[in-house]
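Note that this complex is displayed minus one protein chain, with the remaining chains in position.
Let's turn to chain A:
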């Protein structure tokens, strides 16, 4: 492996710094440095006025986003500690779906205060415990801000989603996307398990073209890549559909590669032709007998899913054929249409069919086509969101934003509590913790105070990103909260401090903040406890 001299020099330099174990204090500091750098990298994306990052990946693909989790995932960080921060942002994404940037920013701020505490000679374990203590207190104090959520009060939920979307590229469409996300999640809530929802039941289908305004919620299924077969002039629209999901092929069986059929007489030629037709006709007859009029055929790499002959017969019988259904979609389709996939023609019975009011090829406004299945059974618990966007970048970002929006609603379903946004909870907690710190003595008091200060990074960054003077904003917020205006926060509509941020409909699920605080604290405690970094040579 020959490398250019410069690269090998770099490599040896790295090897020098890595292949020996470093001094405990140094390693802790470098770890903190690395993690802080990561948090600095995403902090400009925090909040509604946050900026975007443009990332060109190793393949040259360009991505524009301000979703913290996505940025970090794409950045391909190499430092092991930095990777931990990527992990927590991912964990936040899974748990709450939103607040992926704030968790990293907060972790960075906590680490910064650790540095100061470490310099003062406080033992890492004490700091770690102190932070844990502070966290417990913070979570308690957070509940003071909590407002109960009523899942029937849609307006409240929509406001919440709008706050989450306000920082995204698609923020201008939030009035449209927010109700959509709320409707989607509320529809799939299972009355038996009212405290959780499975977002897998919402399929997001992306179709390039149109604008984000054309995004819609479909109670049913939309296929953007698969189409109803047109080759033999098959139907494009079927009402009162009986849908069968086939996992076998409708084409003549082929001989194995080694075998072949030998013909000795010309009469046998006719026979072969007829046999093939007969085979297909039998298949078609059985399908007709089952009563199915829409066939979804799973993708197969072994054989053609259909051939001209079967398409022709099915078209004649007025049966719609959709081929190339992906394996991973099978479960979703079964769930939505309440059908059972059929693996062999003999098992195709009327009970295994799903029903749908309407299956049709729909022309979207820009003349592209999708296949849409609507009028699904009432007990069906799955639905589709069809996302449109004028270019791939916007489309992908809209997809991510809708995912975030859905997560926000889910977190409200999970823990039914709302807190104000706009930096209000952080300032509130910070004040409470400072008061708490004053009642304590020793190193723990220092740690709690440091934790309280770190919390202020969120309103500080919000203000900075919005082009406000962060120092003025944070101090004024502190002041107001001291006067027990505990809902005072930064309003982005007019870029000023608002007495009650909830009047501007800036609210977020309590789960987001709770999980962000816990995740960040845990991660920081872990980083603190590392005192050695050994990289095994390869």
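By our rule, a residue touches a chain if its C-beta (ideal position, glycine included) is under 8 Å from a C-beta of that chain, and two chains touch if they have at least 3 such contacts; residues count from 1.
We adopt the following convention: contacts and distances are computed from a predicted model.
**Q** Leaving aside the chains on screen, match the unshown one to its UniProt name from "AP complex subunit sigma", "T-complex protein 1 subunit alpha", "Translocase of outer mitochondrial membrane 6 homolog (yeast)" or "Integrator complex subunit 9-like isoform X2".
**A** The record names the chain that does not appear here as "T-complex protein 1 subunit alpha".
**Q** Looking at A:390, A:415, A:445 or A:505, which residue reaches the missing chain?
**A** Looking across A:390, A:415, A:445 or A:505, the contact with the absent chain belongs to A:390.
**Q** For the chain left out of this view, which of A:192, A:261, A:301 or A:378 touches it?
**A** In the complete complex, the chain left out is touched by residue A:261.
**Q** Which chain A residues touch the hidden chain?
**A** 1, 11, 14-15, 17-18, 30, 33-34, 36-38, 40-41, 44, 49, 51-60, 62, 64, 66, 74-80, 82, 169, 172, 209, 231-233, 254-255, 259-266, 269-270, 272-274, 277-278, 281, 308-309, 311-313, 316, 366-367, 390-391, 393-394, 465-467, 535, 538
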